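A quick write-up on the structure given underneath.
Complex shown without one protein chain; remaining protein chains in place.
Going by the order they are written in, the chains are A and B; count residues from 1 in each one.
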Amino acid sequence: MIVAEQKPLEEIRRMIAPYPKVLLLGCGTCMTVCGAGGEREVSFVHGALRVAQAKSRNGTHTFSEYTVKRQCDLEFLDPLVDKVADIDAILSLGCGIGVQVAAERFPDIPVLPGVNTSFLGAADEWGVWDERCAACGDCRLEETGGICPITRCTKGILNGPCAGTKNGKCEANKDMDCGWVLIYKRLERLGQLDKMRRYYPPRNFRTIPRPKRLVSKANIDEGGGDG
Amino acid sequence: MANSLFEEKLNSGEFLVTTEIGPPKGADVSEMVDQIDLLKDKVDAINVTDHQSSVMRFPSLGGCLLIKERGGEPVLQITCRDRNRLAIQAELLLAYSRGVGNVLCLTGDSIDVGDHKEAKPVFDLDSVQLLKMIRTMESGTDIGGNELKGAPKFCIGASVHPEADFIEPQLIKFDKKVAAGAQFFQTQGIFDLGSLRRFMQYASQFSVKILAGIIVLASARMARYMNDNVPGIIVPQAIIDELASAEKGKGLQKGIEIAVGLIKTIKEENLCHGVHIMAVGNERIVPDILQAAELAGVHT
Partner (left out) sequence: MVEALATGKLAASRIDDYLQHRYPLVSKEEKEKLVGDLLPETIEMIKKIGRLEPPILPPEARAKDFEPVELVYDWEIAVNEARRCLRCGIGAEILFQDKCATCLTCLRVCPYHVPYLDASGTAQIPVEQCQACGICVVECPAKAIVLRKPYDRRHITEELEHIIKSAAESKSKPLIIAFCCQYGLFGTGTLASMWRGAKGGIWIVPVLCVAKVETGHILRAFEMGAEGVFIAGCGEQCARENTAAWVRQRVEKVRKTLAQIGLEPERLEAFNLSAADEEPVQALDKFTEKIGGLYLVSVIVQEVKS
């Protein structure tokens, strides 16, 4: 799941300050799941902005709300066409992808980000999200018993651990488990410690240069194959 | 033929003594020059740390060049935290060209423990990959596969953590470092000779040289601080209590006593191949330690 955190209200207020009519746009998929930008959070931000406006006594904003199923595909934004005719800005509570797709779809309206998109992760319990995947493009979970050394080791090293692990926790964040101790224990359990004994050469960071593109369709020559 | 003076010493079988100095946080190197002059003739080599604990400082290579200038034997420390493979290979070429022949290969403390917490951590490589990279350069190519015009040669080492509370993964890492080409190891601070003995039982199957890291503590407060904040350091409660028992103002004296005690035992029982003394700001007392441990005057 893409996990994000709502921006602080002061920052949102500063961003919308120049725009009288603002549409608060929610997303019904990842942002709903992580509780940062679904329909309920859109209402919450709306309510909070109205309290702020009432308190400051000189507010001039009017707000409207709308939540689409996803903001990352243009087709989902079609219903908005009528709604934005009269709008000065969209505050999108979608992830960074959603904000950009909305901006592409409505290039004449400023689209402002209402959340800080943070990582790809999962929740073991309500309200606690942990990063799990770095989208590195070179997945090596087979070598490490299903535990990612890039996200769960703070240094992201491939020949771990470093000397900073104490009580199975990481030197940088004492609440976090040392990823390499977890990997050791998992491989031991699977009887595959020989995988940890291998030398792993430096990572191929070429999978990272931005913006990445993945083309899954075949390149078919339109003019006919043979001739 | 040895790649450096220190490598000759490694191969000589003598009890080795190295120490380290931390460069200044600024361009004023006068104190560091004094420390170099104080120590250069008393030890087999002097390490210059590389942004230790992720605190920005004058670079290790700069300190090593100063040591060379003043007639000492430097060990260049390189961490993987701040530079990518291009920058590190370039630095190695410069170091070799100026006669710096020893490199200690480290992964590096994480950015979060330092004083630039918002900096971008690089970690393009880790310590094992760095060791391997140097050996590759020595064979005449860089790790992009391109031929080098003038290949460097180094005596390379790494660190190891015999007092780690969960030793098995550390031993796997140690094996990898030996296989990657490390010739010597300077350990994290040793306080418990039992763990050193146990580690040496394992390590003696390899022909690498192990230098026990000896940290000179100055007070119980310093010991507790290091325990909580410095990665890789575990000071046992017994030592903290011993430091706490010292009279006011005599903490450093106590710390020296403890250090000398450890060094003497290591030397007498031949527990390992030498010691690496880390005075953490109190470099001026290193000669006193050497004197008290009867290691002075043997290392010019």
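Here is the rule we go by: contacts are C-beta pairs under 8 Å (C-beta built on N, C-alpha and C of every residue); 3 or more make two chains touch, one makes a residue touch a chain.
All values derive from a computational prediction rather than experimental measurement.
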Left-out chain, listing which of the shown chains it touches: A
Hidden-chain contact residue, picked from the options A:28, A:96 or A:121: A:28
Those residues of subunit A which, in the complete complex, touch the missing chain: 8-10, 28-29, 32-35, 38-41, 43-44, 47-48, 50-52, 54-55, 67, 69, 125-126
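The rule we apply is simple: only the chains that are shown with their structure count from here on.
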Between subunit B and subunit A, distance of the C-alpha-averaged centres to the nearest whole Å: 40
Subunit A - residues contacting subunit B, complex: 154-168, 170-173, 180-181, 184, 193, 196-197, 199-203, 205
Touch list for subunit B against partner subunit A, complex: 80-81, 85, 107-113, 121, 123-129, 132-133, 143, 159-161, 164-166, 168-170, 172-173, 175-176, 179-180, 188, 231-232, 234
